[in-house]
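Here's a structure for you.
Removed from the display is one protein chain of the complex; every other protein chain stays in position.
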Amino acid sequence: MFKRITASLAGLLVLGLVYTLPAWAEEAAKAPKINSLDTIWVLITAYLVFFMQPGFAMVEAGLTRAKNACNILAKNLLDFCVASILFFLVGYGLMFGEGNSFIGLSGFGLSGLKSTNLPIWASWMFQAVFCGTAATIISGAMAERTKFTSYLVATALMTGIVYPIIGHWTWGGGWLSKMGFFDFAGSTIVHGTGGWAALMGTIFLGPRIGRYGPDGKSKVIAGHNISLAMLGVFILWFGWFGFNPGSQLAASGTDNANAIALITINTNLAAAAGAVVAMFTVWAMFGKPDLTMCMNGALAGLVAITAPCAVVSPGAAILIGAIGGLIVVLGVTLLDKIHVDDPVGAIPVHAFNGMWGTISVGIWGQKALGLANNGLLHGGGFQQLGIQILGTVSCALFAIVCMGIVFGLVKAILGLRVSKEEEIRGLDIEEHGMEAYADFQIFTTR
Amino acid sequence: MFKRITASLAGLLVLGLVYTLPAWAEEAAKAPKINSLDTIWVLITAYLVFFMQPGFAMVEAGLTRAKNACNILAKNLLDFCVASILFFLVGYGLMFGEGNSFIGLSGFGLSGLKSTNLPIWASWMFQAVFCGTAATIISGAMAERTKFTSYLVATALMTGIVYPIIGHWTWGGGWLSKMGFFDFAGSTIVHGTGGWAALMGTIFLGPRIGRYGPDGKSKVIAGHNISLAMLGVFILWFGWFGFNPGSQLAASGTDNANAIALITINTNLAAAAGAVVAMFTVWAMFGKPDLTMCMNGALAGLVAITAPCAVVSPGAAILIGAIGGLIVVLGVTLLDKIHVDDPVGAIPVHAFNGMWGTISVGIWGQKALGLANNGLLHGGGFQQLGIQILGTVSCALFAIVCMGIVFGLVKAILGLRVSKEEEIRGLDIEEHGMEAYADFQIFTTR
Amino acid sequence: MFKRITASLAGLLVLGLVYTLPAWAEEAAKAPKINSLDTIWVLITAYLVFFMQPGFAMVEAGLTRAKNACNILAKNLLDFCVASILFFLVGYGLMFGEGNSFIGLSGFGLSGLKSTNLPIWASWMFQAVFCGTAATIISGAMAERTKFTSYLVATALMTGIVYPIIGHWTWGGGWLSKMGFFDFAGSTIVHGTGGWAALMGTIFLGPRIGRYGPDGKSKVIAGHNISLAMLGVFILWFGWFGFNPGSQLAASGTDNANAIALITINTNLAAAAGAVVAMFTVWAMFGKPDLTMCMNGALAGLVAITAPCAVVSPGAAILIGAIGGLIVVLGVTLLDKIHVDDPVGAIPVHAFNGMWGTISVGIWGQKALGLANNGLLHGGGFQQLGIQILGTVSCALFAIVCMGIVFGLVKAILGLRVSKEEEIRGLDIEEHGMEAYADFQIFTTR
Amino acid sequence: MKLIIAYVKPEKLNDVKQALYEAQIFNMSVTNIVGSGRQRGFSETYRGVEEEVNLLKKVRLEIGVNDDFVEPAKKAIIKGARTGQIGDGVLFVLPVEEALRIRTGEGGPPAMG
Amino acid sequence: MKLIIAYVKPEKLNDVKQALYEAQIFNMSVTNIVGSGRQRGFSETYRGVEEEVNLLKKVRLEIGVNDDFVEPAKKAIIKGARTGQIGDGVLFVLPVEEALRIRTGEGGPPAMG
Partner (left out) sequence: MKLIIAYVKPEKLNDVKQALYEAQIFNMSVTNIVGSGRQRGFSETYRGVEEEVNLLKKVRLEIGVNDDFVEPAKKAIIKGARTGQIGDGVLFVLPVEEALRIRTGEGGPPAMG
């Protein structure tokens, strides 16, 4: 297995070298209207988005069992590493290179790409961490039962091909952007893609052993470290201040300054509203304020506001986030009913709320803030709303179909799921030959 | 319970919408002298201050028992969420709106507020995370025995009303600012308010079961996760680089650049000195370098330097932090003697050192650095010192009285403390129906 | 013990005051060409570098045993605090003060130092966190058996004297800089110094009890919290975006913008490549993808790219990182063979890869990117390569000799290692009188 | 009055509990243990060092029963715990001289109602 | 020589220890266990799924005593552990054929001094 991969990797590195020397050459030469202020803004926010990786890692590890902690952590580390390298060699070109309105076909290894108000390297970095985010979403929903190698192969295909294509449609000047589809920071493009991919993966995998009794009744499989999960959620929230405001891709001038400030406040209020509403919803439905649902609520609010954050008022942001908090709780319960076993709630958070957020642009979006048409509640009628629905649905379908094929192939060739024995003993020992908490006495009765 | 709250919440959301559409309208229109560099500086530092939330959460969870971890984490998440929304709807207006020298009375939902060198949204965000900090301080001191709903109600009142009023006196152009009271980043306004509120809460609650033996001898109730607590302290220190330097509210131009650099070095040196002195103090007093005291020492240094950081020399910063480290160790011991049970040391860190830091302005403050008068050691005599004492004492008294009323009412109406059985079994199971460490074998003999 | 230290500390504080008042005076007066954009860039990146402290703390704590967690955390906190204060009073002067080409001899307490494009305070802060990093590297390699006081004394000497001297040679305008030695962000100066010091410390200490059987066969002493360690690695990676791009010490203008963007992408790609290659290497050598080795691989890539990040292409960065990932795995295995017990892999990561990264400048470095001469593969022949080897070797030797003396003296005077009983029971109880995980049932059979 | 001690695979605990309930045995105490027996362990490699782990995680049940419940209890445990694979564990029956319910102070058989 | 095994509520451990000390019994071993008895458990809801937890955290004491210490030991345990509420637990007395102090090798009663 790893032999083959190692081989291809070697090739890849050489390519890396070949590709980028010219690329650099061009760059250093001319880069006219580069704006330093914009550059540091985009770089710093890119760092914040990178920091979302440990956020996801802690949430996913914390909400699953101790016997699988190393495995989920390894997936979160390696998928980002693989994504970084592939997105450099291939992905960025497919997403932003010259091409048709479906896909980009140049700029592999960044060769031949021009700088804008940002050095090409800065643009790449910002996009790369977004790609990494999309990849990482999947691991949570597929946690505790997925083969390590199969997971890596699937994420490689997703980050190298599927995500860049979807991205090209809107951010790469593809057909959706031509239609006026608006997804500011990627409710659909990043979170939707990741979320729908997660759904397919979970379906192909089936639920964890013991998650549903013979009678079909769901059983609790509690997370092993809620403190870590809480930390992860806060880290994600923090990182989102890079994710959304950074997507303005500029900071200089009054308009940009106003924009990033508005985006910041909207992001924060939506997250807060999401958590609060999720808390009251779960409290009303199940009698107690389940902390993990509050966490999901905050994330739901963040995902929902990702698309509209630049074109809605703070009041609308509160509403969008609040509805997101409601959606996530209902979503978790729904998936549970239909026996889709998503240990961390990745699908309700990223897929459902990604869609909701994208649609909400068509409801509260404002022309005065730069949207093509006013949203429904601002008298713009159904036009923008229609475009938003069309856009988010087509992206979702594309992700579902492509990732269905990917997971289908991987399942057929490598197998997706570990053996019953491995799953019972835990993936850490079987797949990595180690334990996450060697000094602690752990219950392995679940 | 939650029914009523849900109802009011619904209302609140609608309001949110009403308020802010006009607010935005105005904004987008004119925003003359907005400075982009200042804006990204304030936004980025605001993000760092937000990140102090997980810092507090990890410190408070780590220094309390495993059986109450979910509860303290939930409090840290939700109080920030509630604070964000209330501070948007009400608090900011009370603090910075037009009004008298005691309270602001306009600008609710930010409507009608003008931008300065910063977009109004950016100013709000920076102030909002400060408000969240003040709120979160309380939870630590009241940990392991406070009812979840009662806690939320109390923080709502504090962040919605009490904190904004105190803030208005100095930062909102109120009577203290007119007197020349100087509290650069909020030793008194933020940390003092939080700390004194924590004191009142703790007194109204009484100590945890088993904290003091029948003979009155104190017993150890050790924190369950010192690694998390340590992480939290580092996160707080990191966040403080937003808290203090960000409070300059500008970065452009030589003077601002010099100021934020001086503030940064002072903040770092005070924290370092605080930790070192606390270590030697506890070492001398109790024979071993207790790590949790070193942590408190670093935080003490940070709180102490928060008021004077812009107007003292680095050497003075070292002294101020060092004395802070001494104060915190003595403070912890003192509170223990009088049976005020503060599991994490929030009161010595935030209340005592908030006061000390504010007073130290009158000792080492320098006119040349922008203070109204020189401090005592710089030949300015007792004038500034007197103002500082007056200011910090009045704020403390106001906080004590108001929060005394708040906690008194909450206690009378909802009850502040969980039942003996709940406290013994742990708040996680009783209040949230879950455990933080499901896979780990936990001692519940304490 | 602490009595003496307290005394000296008191003195130090007073000095602090004396020193810096004049220092400040000068400053506030004139600071002509200070650039605000550069200043906030350097300050923000300095904050990120500071944040590497918890990164190291979590990695080191996570990869060692629960019974020593408080101790390693305390070392990570206090060494930074001590380093901050000493680097302010003494270190910065030795490193950047006027002097000869071997050592600086003025500017103690920053008195008399001039501002550049940055306020002197900002320059100090950025250098101080680098110094702290060098200090913290040691604690990991010496973990689980080193006396707390002895460790503090050793780091004090290192950060106060040894590191500043090595730093002066290159960054302080000393003899290596005159020779054209290039170490952009400190593969040799920071990581090498820390790594070689760690090697000496580990040799003077000897391996942990039970690490090698009577037959000389190595035994597993697994880390107690892989989740924390993983978090730490992500934090370090995040902090490295301050470490490398920040070392440009400027951001304004097209060239600086291009540079920091290129540095960012190189840093990210090298880390990713390091992790991937380390994974495949350990997988091939030992049959399973050991997560702790992947972590070391990412760090290895980061350390390796630290010297060349500004003068190589992204393709080269991938190769440099990849080779780093290979080196670290082989390094860990080698040290294990020769019974140098480095619990966290600090020596392979920082010493070996620090050297590798510095040398790689002479291989892939490009004149067009600002290097004195082209590297080997760019037709520059062996000149730069030779200088790089000379530079990194001399720094290594100096560090080895000095720290050899330091550890020798400390061992002779204070003793370096705790007693057999303390080591078996754990340093937390013996040295700090506390446990890190009071509520958890811990195995102490190892 | 007897005390039955059984060591079973952790993942079989629920089945054993179920089987015991069906046999009208509701009182038991469960402990986390590690044990070695016929079943050989597995090998971990950590940072390049290989090690044979031969103490495996098991669960220990302790059930105090009146003499007439001994047989049903044994049957139930075997029913719940047996997989037929190595590592299923063993059970011991020990004599108990006296049993006492702390709350009531009542002793002897009824104690185990 | 007897071995007394007692299961008590975790929060009562200190009282039991105290009572035993007063009865001049200083040697004991304590284990964390989970147990089910008359006391019904509590229900957790996690992410919308409800579950009845019927194995409650208890503490298990093991005390090896000479025959003349059995009664005082029992009394002490009851004194320390009884709350009168369901869940107080039970105790068993088992016969011990031989006892040995590892350090000295001395056996029989004195072993438990």
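Things worth noting here:
Read from first to last, the chains carry the letters A, B, C, D and E; within each, the first residue is number 1.
Here is the rule we use: a contact is a pair of C-beta atoms (placed from the backbone, for glycine too) under 8 Å apart; a residue touches a chain by one contact, two chains touch by 3 or more.
For clarity, every value in this text was computed on a predicted model and none was experimentally measured.
Partner chains of the missing chain, restricted to those shown and counted over the full complex, are B, C, D, E. Within the complete assembly, residues 2, 5-8, 31-38, 55, 58, 60, 74, 77-78, 81-95 of chain D touch the chain that is not shown. Listed for chain E, the residues touching the missing chain in the whole complex are 1, 3, 17, 26-32, 62, 64, 94-103, 105, 111-113. In the full complex, chain C makes contact with the omitted chain through residues 424, 429, 433-435, 441-445.
What we mean here is this: only the chains that are shown with their structure count from here on.
Taking the options A-E, A-D or B-E in turn, the interface that duplicates C-D in more than half of its contact pairs by residue number is A-E.
By number of C-beta pairs in contact, D-E leads over the other of B-E and D-E. Mean C-alpha position of chain A lies 33 Å from that of chain C.
A separation of 52 Å divides the Cα centre of chain A from that of chain E.
For chain C, the set of residues touching two or more other chains reads 37, 40, 44, 222, 225, 231, 286-288, 290, 292, 437, 440-441.
Counting partner chains per residue, chain D shows two or more touched chains at residues 32, 44-46. Contact between chains, per the stated criterion, is found for A-B, A-C, A-D, A-E, B-C, B-E, C-D, D-E.
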